[in-house]
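Moving on, here comes subunit A:
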Amino acid sequence: MSEYVLELKGITKIFPGVKALNNVQFQLKPGEVHALMGENGAGKSTFIKVITGVHKAEEGEMYLFGEKVDFKGPKDAQEAGIAAVYQHPTSYPHLTVAENIFMGHEIKKNHMIQWKAMNEEANKLLKQLNADFDSTAEMGTLSVAQQQMVEIAKALSTNAKIVILDEPTASLTKRESEELYRIVDQLKEKGVSIIFISHRFEDMYRLASRVTVFRDSQYIGTYDVDGITNADLIKAMVGREIKDLFPKPEVKIGDEMLRIEHLSRTGYFKDVSFNVHAGEIVGLTGLVGAGRTEVVESVCGITNPDEGKVYLEGKEVHIKQPSDAMKEGIILLPEDRQKEGLIMSWGLGRNVTLPTISKYAKNGFNNEKTERDLSKRLLEEVDTKAVDIFQPASSLSGGNQQKVVVAKALSQEMKVVIMDEPTKGVDVGAKAEIYAIMGDLAKKGYAIILISSEMPEILGMSDRIVVMCNGRKTGELGRGEATQEMILELAMEKGTTGKGAAK
Partner candidate 1 sequence: MEKKSFMKKLTGSREALLAVILVLLFVVITIISPSFLTFKSLTDMLKNNAVTMVMSLGMLCVMLVGGIDISIMSTLALTGMSIGMLLKYEHISSTFLAFVIALAIGIACGFLVGLVISRADVPPIIATMGFMYIYRAMGYLVSHNGEWASAAALGEFKNFATTKFLGMSLVIWVIILCYVIFFVFMKWTTIGRRIYAVGSNPSAAEVSGINVKNIKLLVYTIMGLLAGLGGALQVSIYASAMPDMQQGGEMDVIAACVIGGVSMSGGRGTVLGALLGSLILATIAKALPLIPFFDQLWLNTIKGVIILVVVVVNIVLQRTADKNALKGREM
Partner candidate 2 sequence: GSADGKKIALVGKSAGNAFFEIAAKSFVETAEAEGATVDTVYPEAATADAQIKVLDNLISQDYDAICISANDVNALQAKLQEAMDEGIKISCFDSATNPDSRQIFINQAGTVAVGQALLDACLDISGGEGQFAILSATSQAANQNAWIDAMKKIMEEDDKYSKLELVEVAYGDDEPQKSTDQTAALLEKYPDLKVICAPTTVGIAAAAKYLQDNGSACKLTGLGLPSEMLEYTGADDEHSCPYFYLWDMQGLGKLSALTTIALINDEITGAADETFTAGDLGDYTITAADDGGTEVVLGAPLEFNPDNIEEMAKLY
């Protein structure tokens, strides 16, 4: 038996026009948690998909328990005991949780699916994970975090020997992440080997014993977590040093820009009031499903609140649809960049100019030259890693997609910028850049609302922190006074059970 459970050598994977992996290697020891880190687009997810047989590598070899394997498809990998939770959810929104968990290896008797047994089994798994929803709930009605849990349950259900988790914490808050850590620990105890991808350093420190870094499709090195410093790791990942992770500029806070009073929307949030001033960054946080997204979407006209008022620069504004908000200068960077933020099959340039296209148009005719120049300028301003403005947004990595969303916002006239989870799934380098952009915007006198589930980010960037829980505002903290514990306490004020169960 070899020293490694899984070993890959000289893997090269080429997509049309992109070399996603260039001669990379990787070793996984039995029972270890191995972190895989690297910038957005470094090829981590692609690498995972090569392991699970979704992609076929052009070159390279793979050894499982010392034996050379060649997976023809995902099924082979599953049968060999590899389970993966992919970065982008691979769930079936119309099916129940139990079915999602057991898709591909249903519990059967005489070729008939045993629903009862399957539901029970699924409930057992969910209980292990401390999930608060039932296995008969429909997947599509669950929150992102809950869906993530189902994905993990799915991986557990196969009794895999190798479990791969691709950015499982990206959309999780602190509390939920802790839950996940616990599960990973459990798995480790059972002797399962785990590959763990994350952009969060805390995850790595908490879980992994070794870390492998990729950069620009290449293998950089494998390090013992104990023997490496933050700065070294960042250097390995982004190829340069980042001095200040949270470059929060000192800005003089100006007049009140946006004020929300007693905003309510039945079933989503109730009686939410807060305000934000020019040059100020207000952090809006809470557990997943606290209703933060719903509040700002109501402010921006995506949905309409049932009650409450919104004031901009002291005057009440009536926003019925997104274009009204844009006209007023309230710009939203939506949470789900793939579905709400970008048109994935379109070129970057067109994405950037989509909301403002009529501004450059002459008599309704598009001014393509201006558009191209503008999108080039904006995309370079946010330092997007792209070849040209015509490549489809789907060809970019997550962090770079987020930058395109920022560029898209920059093309508009802004007063208030609302960023919903702007750094979700974004690498440290790009994160720092997005924070820098955020700081710049504040300096220019825009009012900023930052929704985030990441504690360091909230603490590091906000002037003021608004905490929500279960659809209500539970508190507001100043920059000086706020600590992780205080925020957590407010965020869990009423407990958070029963959301999935209500379905």
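The definition used in the following text is that a contact is a pair of C-beta atoms (placed from the backbone, for glycine too) under 8 Å apart; a residue touches a chain by one contact, two chains touch by 3 or more; residues count from 1.
Selection criteria: all candidates are chains of the complex that A comes from, given by their letters.
Given the structure is predicted, the values throughout are model-derived calculations rather than measurements.
Every candidate listed (1 or 2) is part of this complex; the one in touch with subunit A, counting any copy, is 1. Within the complex formed with candidate 1, the residues of subunit A that make contact are 49, 52, 54, 73-75, 78, 86, 89-95, 99, 103-104, 106, 108, 111-113, 115, 134, 266-270, 291, 470-472, 498, 501-502.
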